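Here you go, one structure.
Every protein chain but one is kept in place in this view of the complex.
Every chain is named by a letter (A, B and C) in the order it is written, and numbering of its residues begins at 1.
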Amino acid sequence: MALPRNHWVLTFVCADLPGIVHAVSGAVVASGGNITESQQFSSADTGRFFMRLQVESEASRGEFEAALAPVVERYGMTWQLDVVGRPLRTLVLVSTAAHCLNDLLFRQRAGQLPVQIPLVLSNHGSLRDLAGFYDVPFESLPVTDAASKAAFEQRVIDAVDEHDIELVVLARYMQIISPELCDRLAGRLINIHHSFLPGFKGANPYKQAHARGVKLIGATAHFVTSDLDEGPIIEQNVVRVDHTRTPAELVAIGQDEESRTLTQAVKWFAEDRVLLDGARTIIFR
Amino acid sequence: MALPRNHWVLTFVCADLPGIVHAVSGAVVASGGNITESQQFSSADTGRFFMRLQVESEASRGEFEAALAPVVERYGMTWQLDVVGRPLRTLVLVSTAAHCLNDLLFRQRAGQLPVQIPLVLSNHGSLRDLAGFYDVPFESLPVTDAASKAAFEQRVIDAVDEHDIELVVLARYMQIISPELCDRLAGRLINIHHSFLPGFKGANPYKQAHARGVKLIGATAHFVTSDLDEGPIIEQNVVRVDHTRTPAELVAIGQDEESRTLTQAVKWFAEDRVLLDGARTIIFR
Amino acid sequence: MALPRNHWVLTFVCADLPGIVHAVSGAVVASGGNITESQQFSSADTGRFFMRLQVESEASRGEFEAALAPVVERYGMTWQLDVVGRPLRTLVLVSTAAHCLNDLLFRQRAGQLPVQIPLVLSNHGSLRDLAGFYDVPFESLPVTDAASKAAFEQRVIDAVDEHDIELVVLARYMQIISPELCDRLAGRLINIHHSFLPGFKGANPYKQAHARGVKLIGATAHFVTSDLDEGPIIEQNVVRVDHTRTPAELVAIGQDEESRTLTQAVKWFAEDRVLLDGARTIIFR
Partner (left out) sequence: MALPRNHWVLTFVCADLPGIVHAVSGAVVASGGNITESQQFSSADTGRFFMRLQVESEASRGEFEAALAPVVERYGMTWQLDVVGRPLRTLVLVSTAAHCLNDLLFRQRAGQLPVQIPLVLSNHGSLRDLAGFYDVPFESLPVTDAASKAAFEQRVIDAVDEHDIELVVLARYMQIISPELCDRLAGRLINIHHSFLPGFKGANPYKQAHARGVKLIGATAHFVTSDLDEGPIIEQNVVRVDHTRTPAELVAIGQDEESRTLTQAVKWFAEDRVLLDGARTIIFR
């Protein structure tokens, strides 16, 4: 009788030294596994080595981790072991724009996005029905002043704890996140900015793009840090426009790029394909 | 016997009022012409009306202009009448990078770019052979200090006069143009910047792009004004890159986009397809 | 008191003769209108002249048509006068794939797509909830043999009559339309084919694409004729793929291109921007 096979995804970072691949692949072999996908990168900027492996194995998690333990220790690895395809527990924050939330929920239900969304939080009530159609709980808390903003952020923190959240997505959530919350969620807070960063930071990027007369507009998915619109970039897309487009038309045209860019970034993150190398991201596509 | 037919391109700008198209097309009909291509744009930003017409006609230039005269006067038009396909007298400035010059000269000879280049000016001597291969005169004057820079710019001014130059192209010419020369050549001085403006203005944009970790790099062809890298944008292109690319590789990858973006901008300008609407360009593709 | 202003879109086709623009613009002026957008094309293939005008006017439809009548007669124009932004009465046919229907309905409700969908017809029941969420009536009739297929097509014909349908969209409807229905709906039946036509006609295009090892996959929106997958093309898009993608992954990747390509084609059609020139389309973007 065939044993059940596990499909692991192993990611790790360490100093770039000889022998790492041999050591790690040795642990895979020792635990009866087979490498089905592998990507590596040596960063000339930081001297660090990044690797992502998918491994099919009959070993249990404990057995695989035991095989990995001496390698992890020898190379001082920061590592993570996950199951391929496991849905990531994801909290989504929105305001009034529906397109990004619609794309995330549609793809999640279609089985194209390995996330599990226990809650959508909003500072408005207008997207309640959309969440409801996809059977996702929805809460709204108005944000109108410092106190209500603090209450909203406290609700985010509580929800992260309650639902053991692994990723928070700002799907056109139009409030600035406090530095404290940015720090608390560092590396697991993704935003979609509606311009091709670093062009047009801040508010009203489409209005800025129209005034400047650019010929391509874009969208940028990035990790959020307390430095506004300066966090590490995960994905970017652009689309061609011309002089006939009004700022309002740019908004409509740009929504496509926003949705697909954010969804792509969330997908890669959920598949453990996004690693941080200083201010830059490694994307193991 | 069939009369020879002229193929005109008429461009004009005026305040946006009713009846313009009818009045202009009336002048075309009156002089025996037929409109073969037509584009128009009403700018909500400036309240101005822009039009580009191609007209086949048996009329002489004098006859056509006479038919246009009352229309031009009635609407207060700024206008220009050219012959479709006439090569534009173009001066090219370069430093050491060959790719943009190579593309311009190759396409000019291949009959794909309606320019006539009587001279290439450089602050280095290294592209002399390339110009020579295409039988284009080449002069180099070193720019090392304020005096030699002034001498170089005076040579540009003299060459513009000598050759009745209609367009000056900075094909990776790596010196900043003085405000005086910018003003003198306003509206007929095009630069290629090796980034997707307004991101990464100034020096070393590929190094900046690497540091910021962008996922697309680009090139921007724009009119030069005394405000560095802020002139009206004519064309932009981008290409996808990933974390594995070194700054040196970004330079090589970006060259393709630089060449095609600059050549495209020059082509549109030479075909009278580029009009200015404040800080923005109208491109009648 | 300001009179209400109408915003018309006029499209017409006729033999390519001198004076058309002047004559038409004369009718616009005579009825007190102003041209706000204008595109024209002379087809070298068929000798026909195509034009699309947007006109702001205080004239009624009757007044404008009266002004146009002599011009229409003189040039033998086939013409159409519509109101800018009027929602097009559109019938959507689907099977089980949700992504195209979801995109159409989402954008219609978001005000980005000028269609009004009175009914979704399907040969399956699985998309009933999706239509319901957007408050669009949904009917399903199984198609399992010749008789049920004929019944389904009769229901299409009846629905077209009942709802005065102007466009029928096959949004991944996976049944071949009979030649009779193709003829009956000629010029108002649009399909999305999940390949970059003319490559990979017929069934299972992603499987074909995988086997052939193409590096880009695509989608094509086209008018349906009785010649399968050979009707005039309206819009196409592609996306890059590589050797690692399974046929199943190509299906998922291609869905984005299918949705945006179909929605774009429907938008252009609803805005009267799509004209037919033999086997080719003119798109006045």
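To be clear about the criterion, a residue touches a chain if its C-beta (ideal position, glycine included) is under 8 Å from a C-beta of that chain, and two chains touch if they have at least 3 such contacts.
As the structure is a computational prediction, the values presented were derived from the model and not from experiment.
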| item | value |
| --- | --- |
| Chains on display which the left-out chain touches in the complete complex | A, B, C |
| Absent-chain contact - pick from A:28, A:59, A:192 or A:266 | A:28 |
| Contacting the left-out chain in the complete assembly, out of B:9, B:23, B:59 or B:98 | B:98 |
| Absent-chain interface as seen on subunit A, which is shown | 18-19, 21-22, 25-26, 28-29, 33-40, 42 |
| Residues from subunit C at the interface with the omitted partner, ascending | 41, 44, 196-200, 211-216, 218, 232-238, 242-244, 246, 277, 279-283, 285 |
| Contact set of subunit B toward the excluded chain (per top definition) | 98-99, 102, 106, 110, 112, 129, 133, 252, 255-256, 260 |
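Simple rule for what comes next: only the chains that are shown with their structure count from here on.
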| item | value |
| --- | --- |
| Chain whose average C-alpha position is farthest from subunit B's own | A |
| Same-site or different-site touching of subunit A by its copy subunit B, using the half cut | same |
| Interchain centroid distance [CA atoms averaged], subunit A/subunit B, Å | 42 |
| Residue list for subunit C, restricted to those that touch at least two other chains | none |
